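The complex appears here without one of its protein chains, the remainder shown in place.
Moving on to chain A:
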Amino acid sequence: MGVTCVCQLPLAEGKSVQQTIDLLHKKLEQLGAVKQGSFTVDCETYHATGNASGQPTKLLYVMHNSETPLSCIALFEGGPCLTADGNFDVLMIKLKSHFQNAKGHKVESRGSRYRYCDFLIKVGAVTMSSSARGISVEVEYCPCVVPGDCWNLMKEFMQSFLGPSIPELPSVFSSKPEGLYAPVDCVDTMTQYLEMFSKVRKQQVLPGTTR
């Protein structure tokens, strides 16, 4: 588990989601990256019910990542988060009276996983209720857990296949009280995914991108 950076890739001009992904795959393969299976990141939304009226309802996101297959991560919007094992899903069913599952809000990113030396690149199509909404790119530099030590390296690497549209330093790292030199964990990755998902959710449905 190293430092990760998740970003949304804008669509290439005149290309669909799948075509853009294919293009990116081709680039990665030319670079020398090796495909290593696939990955999935999903996110379910829960409304907290039964709280005092007047307060805005807080949203709870329960996320799974195929990279940590035994775990389940629950995040409050901008609040605390927890890492649990797979039984947390069962617990959420039991807590139905307090947290209601927003069925239509399930967001998922699915795609292939590439390895290029110490880098892991995951290019996925973000789907929301079976319509492709965008492309997510996750780059992980496995040997390092301190973002401040490897961010420039990652930036340079991302430039090699993403071109000019490289992301900024993720805000998760910069907003930490310990600064850039605090070790990262899987919650940071999931927070980035969550931010990206909510961005995707807000944007308009791209015309003609249903798969």
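A few remarks follow.
Methods note: a contact is a pair of C-beta atoms (placed from the backbone, for glycine too) under 8 Å apart; a residue touches a chain by one contact, two chains touch by 3 or more; residues count from 1.
We take it that contacts and distances are computed from a predicted model.
Candidate names were "Ras-related protein SEC4", "Sm-like protein LSM2", "Mediator of RNA polymerase II transcription subunit 17" or "E2 ubiquitin-conjugating enzyme", and the UniProt protein name of the unshown chain is "Mediator of RNA polymerase II transcription subunit 17". Although one chain is not drawn, the whole complex shows that of A:G86, A:P143 or A:P183 it is A:G86 that touches it. Contact with the undisplayed chain is limited, among A:G32, A:P69 or A:G104, to A:P69. Seen from chain A, the chain kept out of the figure touches residues 1, 67-73, 83-87, 185-187.
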